[in-house]
Every structure is written in C-alpha cells, then in structure tokens.
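A single protein chain has been omitted; all remaining protein chains appear in their positions.
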Amino acid sequence: MLQGLTSAGLGQLESGVQLIELASKYEFQCVDIDARDLVERLGRETAIELLQTRKIEIGAIGLPVEWRGSNEQFLSGLEQLPSAAAAASALGCSRCCTYILPSTDAPSAHFMALATTRLRACASILGAYGIRLGLEFVGPHHLRTQWKNPFIWTVQETLDWIDAIGEPNVGLLYDAYHWYTNEMTVADIKQLQAQQIVHVHINDAKDIPIQNVLDNDRLYPGEGIIDLPGFLQALNEIGYAGPVTQEILMPYTPTGTPEELVAKSRQAFNNVFGAAGL
Amino acid sequence: MLQGLTSAGLGQLESGVQLIELASKYEFQCVDIDARDLVERLGRETAIELLQTRKIEIGAIGLPVEWRGSNEQFLSGLEQLPSAAAAASALGCSRCCTYILPSTDAPSAHFMALATTRLRACASILGAYGIRLGLEFVGPHHLRTQWKNPFIWTVQETLDWIDAIGEPNVGLLYDAYHWYTNEMTVADIKQLQAQQIVHVHINDAKDIPIQNVLDNDRLYPGEGIIDLPGFLQALNEIGYAGPVTQEILMPYTPTGTPEELVAKSRQAFNNVFGAAGL
Amino acid sequence: MLQGLTSAGLGQLESGVQLIELASKYEFQCVDIDARDLVERLGRETAIELLQTRKIEIGAIGLPVEWRGSNEQFLSGLEQLPSAAAAASALGCSRCCTYILPSTDAPSAHFMALATTRLRACASILGAYGIRLGLEFVGPHHLRTQWKNPFIWTVQETLDWIDAIGEPNVGLLYDAYHWYTNEMTVADIKQLQAQQIVHVHINDAKDIPIQNVLDNDRLYPGEGIIDLPGFLQALNEIGYAGPVTQEILMPYTPTGTPEELVAKSRQAFNNVFGAAGL
Partner (left out) sequence: MLQGLTSAGLGQLESGVQLIELASKYEFQCVDIDARDLVERLGRETAIELLQTRKIEIGAIGLPVEWRGSNEQFLSGLEQLPSAAAAASALGCSRCCTYILPSTDAPSAHFMALATTRLRACASILGAYGIRLGLEFVGPHHLRTQWKNPFIWTVQETLDWIDAIGEPNVGLLYDAYHWYTNEMTVADIKQLQAQQIVHVHINDAKDIPIQNVLDNDRLYPGEGIIDLPGFLQALNEIGYAGPVTQEILMPYTPTGTPEELVAKSRQAFNNVFGAAGL
C-alpha cells in the first residue's frame, strides 16, 4: 500500500508543489491533487519531473463534474473531464474519485436513475484514459437526514450501484471514517476483492456515540477510536496495494505550519501502520 | 396503429386460442398473450398457423421475470426468459412489457440501482431475440403511497430510467389511464418520438376527482372521461404505428360472455378511433 | 424531410455564414456545418439568431474525433468532443456523423474491437448532450481494397456494428451513393425503421460499371443514374423525417460561384423531390 496525503488536515498549504515536496520529505509515496492545475502551473514536463525527483505519485484526482445538481451543471463539468483525465494520465495517475451524499433533496429513485447515467458517461470518458472511478460511500448519521430524502450510504448499496452503472472501471473509495460510521467490521472488508477498491482514505473518529460523529470533525490516524490497524491489515490481506491517503476534514484550520502537520501525519501513519505490522 | 386486446376486461376466457379467435372475429389485429404457453399447448407450427389464418399478431408478451423482489426471485425468472423470448420471436412478437409500481417497501434509491441492473439483463436477453422491452409507468395516486417509499410514476422519470438502463431496445408502455392520472396532455405526447414508445394500452376512467381514481377500476374506451381521441391522434401524429391494446382492470368479473365483451370492445374501439378520425 | 446542404459541391465558400445565408435564400431547411466554429466566430447568441432569422437548422456536425488511428490521436480528439457537442446542442443540432472506410491497414478484427470501444465512448459523450451518432457505410468498390484488409461497407454489417457499440443513440448515415454502390434496392430501405437512420446524404453517380464508380466523383442529384425518387419515397414511407443533405465530393472545384452552385442544387432538389412526389 502507498502512504499518501490530501491537503485536508495540513493547514494553509501554499500550493500543490508544497504538498508534493512535504509529502516527499516526510516519506509519503503519493498525494491526491488536481493534476490539471499542476500541469497548467508548471507545464507538463516540469510536473512530471517534479513528481519523479520527489518520488511521489498522484494517488487520485477529484472528479471535476458536479453530477448531483442540474443537467446544465453536469454538462458544464463533463466538458472539463477529458482534459482533466488527460492531465492525470500524463502524470501517471489512474484514479479519479467522487463522494456520494447519503441524502438528497431530489426524489431518491429518480435521482438514482439520473446519477447512474451521468456517472456512466464520466466512467466512459475516464476509461478511455485508463483511469478508474472510485465512489465514496459516506457514513455519518447526521448526513442521512440532512436533505429531504435518503439516498445510499452502505458498501452493499454502493456495490449494487456500481453494478447498475455497469462500466468495468468503477469501484469503491473506502474511507475508514465511513467504514466506522457504518459500524462495519474487519470481516466486512475481508469479503471484498482488492479490485473492487479504487482508493482508500484514512483518518480517525472521536470517542462519542456513533450517531453523533460528524463528517467534518475528524482526527489524525491513531488519535481516535477507529480500529485502523485492523482496517489496514484487512485491506492488505485481500491484496489491496493502492494508496491509503489521509483526509482530515475539520471544522477549523489546525494549529501548526503545514510542515509541522505533515510531520505529525508521518508520526500518525507510523503509529497505525506499525500497529498493523505493515 | 394495430387495434388489440388483452384478456383484461373480457371475463372468463377459456384459453388463449379463444382470445385469438374472438379478436379475429371482431376485427382486432393483435392480442397480448403468453406466447410460450401458446407454443407449449399447440406446438409451434400450429400456433403460427392459427395466428396467420386468424390474421392476428401477438402485440406483446408480459415479462416473465419478477424484478421487484428478492435476488432469488429475479434469477428464477431470468432462467425462464430466453425460452419465453424464443417462443415470442418464433410467433413474430417483438415486444415484452412490465409495469413499474410507483412505490416500494425497499429503500427507493437502492431499489432503483438493483432494478436497473436487473432490467438491463432482461433487455440484453430480449435484444438477442429482436424483442423490445416496454416499461409501463403507473399513474394512480393511491399506489404512490401504497408502499413505504415513493418510486417513480411519470413519463420523464421513466425516460430517465430508460437512459440509465442503457440498452437500445427499451422504451415506454404508454397507457391512457396512466397518462390521465399523471394529468398529462396531448402536447406531452407530441414531444415524444415514436420509437420511444414500445406499446400502448387503452381504457377509460370514471369522472371522479383524479386523486380518487383507482388503478383497478377502469372503464371501456369511450365510457369515461379520458380524451382518448386526442390521445390516439397524438400517437398517430408522432408516427406511432404499433399496437393499441385494451386493458380493462376491474374489481369484479364483468357481466356477459367473452364474446359479448369482445363485441362491446369492438364498439368501444370504433367509437374512440372514429372520434379520432383514424 | 428537411432539404439540406453541405459545403461539398458548392465551390469556394467564404464561411459557414455564407453557407447558411445561401441555403436560406434558396429555401433549404438545414446545413451540415461545424457548430463550434460558428459559435467561436459569432458568439453563441448571434449564431442562434442567425439560424433563427434564416430559418436554417444545423442538420449534423462531423465527429471531431479521429477514431481510426493511434490511441493518442483518438484521445486528442475525444478531448474536443464535449465542447463540440455542447456547441451543437446550444445551436439545436442533434446529430453528429462519421464515415467508415471499407478497408484498413490494421488487422480487421482487432481494429473492429478498438473502434467499437472508441465509438462507444464518443456516443456516450454525445448522448449526454442529446445528440445521436450517425455511422456512414461507404460503398465504392475501389475503397474496399485501398488498404490492406477489408473492413465493413454494407448496411447489415453497419447495423450489426451499431448493436456491438451498444449505445441507444447510434444509427446510420444513409448516403444514396453508398446505397447505389452497394447495389441495394428500394425494398432494402423499406426494411428499416426510421429511427435506425440518423442522417441522409443525397447525390448522384455516373453511368459507368458500378465497380468503377469512384467515391470522389459524384454528380448533383438527378444528373446521374441513381434512382433518387425511389430512394426518397422509401425513406418517406418508413417515416424518416430528418435531413436529406447534398454532399457532392468531386476531384476538382466545380465551375460557378457558390451562389450559382446553390441555385443549381435547388433545381436538383426540386427535380428529384418533385419526381418522388414529395
């Protein structure tokens, strides 16, 4: 597995370049970053060289398409997707991710039909560039009733949706926080096959009743009560060998410089990977 | 357009053969019937000859797959589908239909995902036999809340679902009763293209408040208040040339012999097609 | 059916605007034109206004993706497709076309597999914008051996390929020249359904042995020996109501100003549509 960072939880980073350099300095192997932005800022050759010299891969880009809103919003994003995919592909990135909100103001069944067609179009474009699409199920209970109608939030629902989308390059983004808030176990992970998982997020949760755990109130790995060693061992056991990327969504900017926070993240990874024997 | 009959509204028919013979005698051009059952009873050659000598086509078969229940139910039906499709195809039938209940006890979004995958498998099999799959949206208001969660019932929702299913051979079963209970107009039909419609049902509704119109309480064409001449004219104008089949769901067996009821249906068709100038 | 023009056969047109204005002046209803180019030159609002005031629709755009070459070429074109589709859609155009060369230097079967995947990706993107993809089978005999290996050139092969692509929005571009060089009849057209045809080209062929008919040596409608009245009647009979667009590929620039050639085209259309009683 590749240890990685997103910008979430690292304070006010100046740029993607800073993220790459700090990730490299603290011995991470990948970052989640906007590949097209990097190419536009640095030029393609310089961006490739930066990644190579820093020994950093791009774990995943975010899907630059708003598939949850109006058709106009969707098409406007779709127009951006091929160039985003081309940039990601040029930088060696083969994953693109998006999250699923567990409730919606739209009628659930109709929205599911629309979203299936939309994500199929996205997956089809990404597939042409050799990129997989990871769908992140989102577990925190408060989001299940935040909008009018329930949508989906479990692994099984998401796998069934992946079947409905029907493109070969779609899988799960498996986030430890959503695993925990769905009250799932190590055994649940062991029932999956590695290829069903496109990407992994890691972070930790406060020791409060599970129905009170907020999506935007996460801890660094090892600081909370999620069984992250078990989570990592199970992923390793089924053969998952892709990125495991930290994503600490928080209600405020954390204290410390980005470098201090990356150093703290390094220690957090050492703790949980060490405890997992990995 | 082909004028046709289902068994619904014709009392206690003895057999499919009787339906075919009465339809022929009263100058209908098609019937909706179980093609495989007919082949099994008569043998394939005799069945073909019966249809040819009576100048009756099979408008549509029903989808012999319960896609709304458990996975076991679905697979058990799927196992029957190729032979049903082969029998239909052997008898020259190119349409297979199923209806969509507007509410469900299952979580709506998840059920939509499952049903999309299931109907795609059905459409794929039917397509191999040159058969199209028609999905019937169901409008009566009482069914929208009959089960726990709302599903879909409008034309637009159904068209969006057809996109999500993503097979080229899926379209609408357009039933005048559901058009009426969705409070749609002639202009709504004119916005469609003929190829979006696989099959048409015709019947009439009582003159009561629309929210009280019951699915299982239909009238013969021309006996109620649906604008059936407008309905037929609009279908004709967009170039729809397939079956228009009577389906009178009723809470009790209607009075009269099957032949009397077919004769009554003939008069009903003459009235509404005549009023439409068709 | 809508009578239309492409630029092929009209000499040195100054611009798309000139094509639209001449088409309008000579009572055509549509043109095949690069919608994105028009939007970029005039701005979207002005382009829409031009089309509206001239009562001209855009019949079809060309597929801006080279799907016959390397993967790099394909992806480079794919990157352009959403913006081309968005421009077409903004101008009310719902058709995009590409032609199939009947032979290839690539191994035929492998190329068919690659091209299937590539055109499916194109169709998926176009579908998001409500645009259909028309595939033009190409009949002239000399092209069947121009490259190393035979590919496909008949209607049936193209329909089977459309099935293999498997997207609901793909159909035929039916060109009278390719109908003729495939030695097809009016009866062949009558076996089709209107919705299988996305777009139609019209032009005429010299009275020489059919195996000597060159793709790039076409005549104006009515000047040659193709049964264009029968062709148009058959299309009309099956309910085809889309564009019928002139495309006169020639080995040299024709004599006359664009306006003289458009006037000549108007007379040619009057002749063949008149002879067809349309």
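The letters A, B and C name the chains in turn, as written, and every chain counts its residues from 1.
FYI, a residue touches a chain if its C-beta (ideal position, glycine included) is under 8 Å from a C-beta of that chain, and two chains touch if they have at least 3 such contacts.
Note that this is a predicted model, so its numbers are computed, not measured.
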item	value
Contacting the left-out chain in the complete assembly, out of B:20, B:61, B:81 or B:261	B:81
Among B:48, B:101 or B:128, the residue in touch with the chain that has been omitted	B:128
Residues belonging to chain B that touch the chain removed from view	74-75, 78-83, 86, 117-118, 120-121, 124-125, 127-129
Interface residues of chain C (partner: the chain not displayed)	107-114, 116-117, 120, 149-152, 157, 160-161, 163-164, 166
Absent-chain interface as seen on chain A, which is shown	127, 163, 166-168, 170, 193-195, 239, 241
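The working rule: only the chains that are shown with their structure count from here on.
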item	value
Contacts common to chain B and chain C (chain labels)	A
Geometric centre distance via CA averages, chain C-chain B, whole Å	37
Cα-centroid distance, chain A relative to chain B, in whole angstrom	45
Of all residues in chain C, the ones touching two or more other chains	127
